[in-house]
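Contents: one structure, followed by commentary.
Shown here: the complex without one of its protein chains, the others still in place.
Our next item is chain A:
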Amino acid sequence: MKQVELINLSKSYEKQTEVLNEINLSIDEGEFFVLVGPSGSGKSTLLRMIAGLEDITSGVLKINEKVVNHLPPKDRDLSMVFQNYALYPHLSVEQNILFGLHAKKVAKKEQQKRLHETADMMGLGSLLKRKPKQLSGGQRQRVALARSVVSECPLCLMDEPLSNLDAKLRAHMRMEIRRLQKRLGLTMVYVTHDQVEAMTMGDRIMVLNEGKIQQVGDPITLYNEPANLFVASFIGSPKMNMGQAKIEDHHLVIENELKIPLDLTELLKITKNKGLTVGMRAEHIFRGEAEETTHLLEVVNVEQLGNETLLTFEIGKELWTAKWLGQWQVSVGNKVPVNISMKNMSFFDSETGELIKAASTPTNQEVVAI
C-alpha cells in the first residue's frame, strides 16, 4: 500500500520564490525513504509539508490514500523527530515522552504501559526523571525517538536527526534507527544532507536540488547509474572524478591530457559531436600491474585512512582521486602506474548534464546462507 503520495506538489513563497516544483512521489508502507540534497534544495520544506507544518501551494498530498492537504498535523497520524530534538526543557524525560499521549487523552494505564515498553526498548529506564539538560546528545536523541515511537503512529518523519552528533555517535545511531524502523515496521521519511547516511540507511533515495527531483531510486542504482552530473557528484565519497572530454584520432582525450584509446564499438555508443563530461569513481582507478598499466600519473596529495589510501592526481584543471584498499607507501611527487579503463567511465552530456552512458557495473555477488 502507498503510505504517502505526492502528486504535483509545489511550494512557493509570495507567488515568486519557487521552493519546490511539481514533486511526484509515492512511498510504500514500511519503507525507509531518504530525501537527500544540499542546503536549500527544499528537502526540509517537503518534509514539513508532509507533516502539515507548511502550507501546500499546489498539488495533492495523500497519506494512507486520504487527501490531507488541509488536515492539521495531529490528524495525519504521524510523528516527527527534529534536528535539534525539540525536547521540552522544563519537563522530565518521562513527561516529554508522555506529552503527546496526554494531549491526545490516552488512558493513564495505557500511557504507563507504552512508556515502560518504549523506555526499555530505547534504554531510557534509568533516565526518566532527568531533565533534557542533564542528558548527553545521544541520550537526547533517544528521548526524541522514544517520543515518536510511543505515539505508535505508522509514519515517522525525521529532519536531519543526527546532524548535531559527533561522527562516531552518528554511525552508531544510524544503525539504531534503522534497526528500530525494521523492528517496528514503521514507514520513515528521513531528510539528510549527508550522502553517507542516505546510502547506508535508505531503501530508496530521492535526490533533490533547487526544488526539483534529480533522481529517485535505490542507493546502488544512484551510485552506479546517476541520472545526471549533479547526482553523480553528490552521491559517493570521495566525489566522482569528472573531466571534459573529446574524441580525437580514435582516442578519448580527457582535460586535454589523459588519452584513452577507443575502439569502434565504443565510438558508436557516444556521439562524437556532443560536448562530453566523463565521470569515474575513485575505486575504479586501479593500480597498474605490469602490462595492465595504462598511464603514469604524478601524485599531488596522499591521504592514509588506515584501511585505504587516497591518492590525488592533477588531470588538466581537475583533481582526480584514486582509492586503493590497504596502506600504500606513496609520497607526493611520485609517479605511480595506474589502470584507467573506459568501461569504468560514465558519460554525461556537458550541456544538459544528463547521463548518456553509465559505467559497466560488476555482476552482483550474492552470499548464500548455509
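By our rule, a residue touches a chain if its C-beta (ideal position, glycine included) is under 8 Å from a C-beta of that chain, and two chains touch if they have at least 3 such contacts; residues count from 1.
To be clear about the criterion, contacts and distances are computed from a predicted model.
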| item | value |
| --- | --- |
| Candidate names "Thioredoxin reductase", "Raffinose/stachyose/melibiose transport system permease protein", "Cytochrome c-type biogenesis protein CcmE" or "Heme lyase CcmF/NrfE family subunit"; UniProt protein name, chain not shown | "Raffinose/stachyose/melibiose transport system permease protein" |
| Residue of A:89, A:185 or A:326 touching the missing chain in the full complex | A:89 |
| Among A:74, A:182, A:251 or A:335, residue touching the chain not depicted | A:74 |
| Residue in contact with the excluded chain [from A:100, A:138 or A:316] | A:100 |
| Which of A:11, A:43, A:114 or A:147 contacts the chain that the document leaves out | A:147 |
| Residues belonging to chain A that touch the chain removed from view | 51-53, 72-74, 78-80, 82-84, 86, 88-90, 99-100, 103-104, 147, 151 |
